[in-house]
Structure formats: structure tokens, C-alpha cells
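Working notes, beginning with the structure itself.
What follows is an incomplete set of chains from the complex, kept in their original frame.
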Amino acid sequence: MIIDGLKLTLLGMAVVFSFLGLLVVIVHLSARLLKSFTEKEATAYEFHTRRKARELTPSEDKRKIMAVISASVSAHRAGRK
Amino acid sequence: MKSTFIFFGLIVVLLHLTCISSIAGEEAAGAGIKSIPSMTKMVGNFSKSTGLLNFIFPSNNKWTDGIGRLIMIGIGILLLYLAVHRQFEPLLLVPIGFGAIMTNIPLAGMSDPGGMLYYIYDIGIKTGVFPLVIFMGIGAMTDFGPMLANPKTALLGAAAQFGIFTTLIGALLLSKYVPGINFDLFDAASIGIIGGADGPTAIFLASRLSPHLLGSIAVAAYSYMALVPIIQPPIMKLCTTPDERKIRMKQMRYVGKLEKIIFPLSVLGLCVFLLPSAAPLIGFFMFGNLMRECGVVERLSNTAQNALLNIVTVFLGLGVGAQMSAEQFLNISTLGILFLGAIAFSIGTASGVLMARIMNLFPGSKINPLIGSAGVSAVPMAARVSQKLGMDADPENYLLMHAMGPNVAGVIGSAVAAGVLLTLKDIAG
């Protein structure tokens, strides 16, 4: 029985490594084949994320609005004096 | 509170009064088959149908049907405690624990033919349907991107399966040298798969090869998966040098949509040509992943990873828990399985780490061996352990995404190993 276990181990690990090893090869090949598609996508993706990042920091607008309000407040104070 | 006690007392008194008063009525009720015996007899019959008496005097005088059930209920509560308080894989261990309690309620017969747990087990687990549906849902939740970006890390997921096979040998050894433990080759294979650190795969294989061990194997698998943050770190530190642990890995490349769509089909293709016996597991896993990545069946993918996955998880857990009857669980074999499971995880972890070190002997970009341990699967816990130990060594070393590569490869590796073990019936003889 123990010898059976050893045989199974050999067979099993061989199959597991063959399977995942071949998978590595296939993934490499498909990555190479699809390189042009992926690169196009990657560029579009980066462009998109950069743009989004910019949209998420509308600090300039906010700062302007705050400036206007604080200005109007100080104007009001100035008026009081 | 006082009134409660008083009421309760009143009822007991009332019950006793009736017992006495109804002796006279004994003959009147003896006519039809469906009539009720005298009050004393009725109360007697009824008390025989309480759980309390059956724990002490089980109907067939087997201790596994008496006090054994009580112990199993305790184990069920322990599982619930681990799940709820320690957050050990609660999604599975809450239903498993509750199922273990319910199956051990005396006289309720919830796991006997006609009982709810029987139907769940018979329809969903014996047939292998539930583990496959769960695998489909996990496929729909899995992003293979990190593995596609750095494919050679998949070999770490292959190496970590070594734990499965050494445990198989360990089970055979135990079987030979420990009296009271008698695992045949199928049992040993089912026990070995605990080292795959993947619940549905373990349940699927055990339901095929050794249904009588299903309960203990599933419990061991999920418990050790939850214990990964405790089991793995010492082994990982033992197998690596401090310098190795500081290796930084370069940022991953962008992985295209088409690559992600082709991938599940490639895996299925390999499975078709190389190992058809793994087709159910790998087929449904990759079907789920294709639904995720193809981008045109989002509503199916969402349902597969949410409503459907949740529904099946509840019932799978209950069905697995239902296999934890005292007779099947309370024996030396279960202890053996728990012991072997710990071995399996440890060896798997070490194999993954050492494989990374071996790979670093070859030219090419270096791998931080800490991500090797993630090859045992236990997604995403094992990858998080790699990340944590990486940051312990170098606070700016982010290994999480790199560890996800071997992590998901480990799921495929376990399914492949399960496929090999499923061919045992054909190989033997």
C-alpha cells in the first residue's frame, strides 16, 4: 500500500506539474499572440484612469468657490465697519 | 420572573392531576387504532420521545446513539463558536456546525430518509451538484489577472500540491501502524485532498471516493483553511532567509480582456486533452470564470457569485454537517484525519516556499519565496499571509497581488490532483 502511495505521488505530481507547466506555456503564447490587443487596451485604460483621477480632484473649483464666499464675508465685515 | 416560576409550577401540578384522574378513562380510549392510550401511558410514551431520555437510554443501546450524539452536539457548538467568535471560515462553518447539531438530535431523524438533511445530502452532495455549483460561483469571483501577468508563479501552485500526496502516504502509514485506523487507498486519497486547501474540491472528491469520511474531511479542510494565518508563518520563516524575504517583485503588467477570456478556455482545453477526469471540477470552475470575464453575461455572473452561491453554500454546509453523526465521527480515524490535515497544510506550505527558492536558482527575475506558500490555495487567506510576512521583513514590500498568482493557480492545481485521484478506480485493477 505504501508503495502504491509513492507511485501515486509520482504520477500525481508529474501530472500536476505537466498541467500547470503547459498552462504557463500556453499563457505565455497567448500573451504574445494578443500583445497588440492588450497594448491598445492598456493605453486606453491608463488614459481613462488618469482622466478619472483628475475628475476626482475638483479642488480648484472648490477653492474658487471658497474664495468667493470668504471674500463676500470679508466684504460684509468691511461694510459693517 | 416570579410569575414565570409560579405558572410553571401550576402546569406541572395540572399535568400530574390529569395523570391520576385519567386512569379511569383507560378503557374508553382503547377502541380504534388511532386512539390515544390512557393519560399515564401517554405521558410515558411522550417522555420516551423526549431527547433527554434518549441521550441516556438510546433505543438501540449503542453509546454513539446516546451520549455520542450529545458529544457531537457539543462539537457542533464548538464549530459555531470558532465560526462566530474566531471568524473561522464562518460562511461554511456556521451551516456545518448547525447541521452537525441537527443531525444528532435524537429521534428527530433529520438525516434519515424523508428528513430534510437527508434530502439535502442526497440531492446536493451525493450527486456532487453542490460542490460544482459552488466552484462555478468561485470561478465567477476569481480574477486570474495576477497569474496571467506572471505565469511562472503558477508553478508554485503546482509544488504546493505535494502536501496532498505526502498526506496520502501518511494516511497509508497510519493505517498500517496505528491499530483502529483502517484507511483504504480511496480514503487516503480523500484525506490527502485536505492539503488542497480548497473546500469544494475536497467535498467533491470525498463524496466520490469516501462518503463516510466526508464530514471529518470537510471540517478538517475548512478548519485548517481558517488556521492558515497560524500554521503557515513559522514554516515560511523556517524555509526562507531574511534576505530572501526582502526580495521585491517588479510591478505587474496590464492584462488584456482577451487574454482573460482565452484563459478559462485554455485551462479547459488542457483538461480535455490531458485529464478528463478533472473535467467536472475544472469545467465548472472555468465556466464561472468565463461568465465573469466574457463581459456579455454580467447578470448570470452576478447571480452565480451571489444569490446562487449563497443558497448552495447554506445547503452544502448543512449537508456536510449532516454527515457528522456520532457513529462516523467519534472514532480514532477522525483524530487521524485531523492530524494528517495539519501535516498536509504544513508540507504544502513548505513545498511552495522551497519551489520558489529552486526557481530562483535559475536565471530570470527573482521571486520572493514568501509567495510560494500561497500556492496551497486557501484563497485569499494564504495570499494575505504572504503579504503580512513580506511587510514584516520590509514595510514597503507589497506582495499581495504577486501572491494571488500562485494562490489561484493552487486552486487549479488541487483540482488537477483531484482529477488524478479520481482516476484511481480506472488505474487500479
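Lettered A and B in written order, each chain numbered from 1.
Simple rule for what comes next: a residue touches a chain if its C-beta (ideal position, glycine included) is under 8 Å from a C-beta of that chain, and two chains touch if they have at least 3 such contacts.
Being a predicted model, the structure only gives us computed values, none of them experimental.
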item: Displayed chains are single representatives; whole-complex counts; value: A x3, B x3
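Note that only the chains that are shown with their structure count from here on.
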item: List of chain B residues in touch with chain A within their complex; value: 147-148, 151-152, 154-155, 157-159, 161-162, 164-166, 168-169, 171-173, 175-176, 185, 188-189, 254-259, 262-263, 266-267, 270-271, 274-275, 409, 412-413, 416-417, 419-421, 424, 427
item: Chain B-touching residues of chain A, taken from the complex the two chains share; value: 1-2, 4-6, 8-9, 11-13, 15-24, 26-28, 30-31, 34, 37-38, 41-42, 45-46
